[in-house]
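Working notes, structure below.
A single protein chain has been omitted from the complex, and every remaining protein chain is retained in its original position.
This part shows chain A:
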Amino acid sequence: FVTGHAALLQILHSDWFDRYDLSVSTYSPDGRVFQVEYAAKAVDNSGTAIGLRVKDGVVLAVEKLVQSKLLVPRSNRRIQTVDTHIGVATAGLLADGRHIINRARDEAENYRNIYKDQISGKTIADRVGHYAQAYTLYSNVRPFGSSAIIGTVDKDGPQLFMVEPSGVYWVAKTEIEKLKLSELTVLDAVKEAARIIYTVHDEAKDKEFELELSWITEENRRHQFVPDNIAAEAERLAKESLNEEMEDD
């Protein structure tokens, strides 16, 4: 209760009468909840995460910014597995992302116990959305500073969703700018994802990063990290294409 109470006191007992952004249980006069919008900023400021839904599966890729050279590579993963057939990549505060994934795991397990079947992508996105939204209602908790990109292959085929801090979730189409994703295979998508991450990586802002790549194929229906040889090849091609672009300048 501390946060909400303090915010109220601050508003009442000072000249902060027009601060509508101190608590998530306060609307602004134009109907916005600023705390939720600020939570979304945490997502914007983090390393990029992308999901690609293609013909025969889903690919997830994350630009994992390396905080220190002392960290073991591949630790502190930003892509995790929920159940066996769902992969989730988070952007924003890593700890909040982990918390959301834990909840997703609980939801998936609970679904299996009741319905004796694995949870579908649509359902888990809905549940995660509901959970995130609950944290936008009360002043004694804060919204999650993470967006979750949820990829799966279920009985309706490859599915991709994104849940934002507000609780809203989006269903992904199969086209992004120049790429016709519905015609790509997962192998192509892995290369594209690597290329996109390398292209948007801002050299000036953050120096080192690890590229996390994972996929779920229609054939296998299990979320796995892309095998080392394929991932290495995709990274190599991505770096090459980046060099080519720079040379054109």
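We take it that a residue touches a chain if its C-beta (ideal position, glycine included) is under 8 Å from a C-beta of that chain, and two chains touch if they have at least 3 such contacts; residues count from 1.
Keep this in mind: contacts and distances are computed from a predicted model.
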Leaving aside the chains you can see, what is the UniProt protein name of the one that's missing? Options: "Proteasome subunit beta", "NADPH:adrenodoxin oxidoreductase, mitochondrial", "Aspartate aminotransferase" or "Palmitoyltransferase". "Proteasome subunit beta"
Full-complex touch with the removed chain, picking from A:H13, A:K69 or A:K116, is A:K116
Interface with the unshown chain - residue positions in chain A: 114-117, 120, 122-123, 126, 155
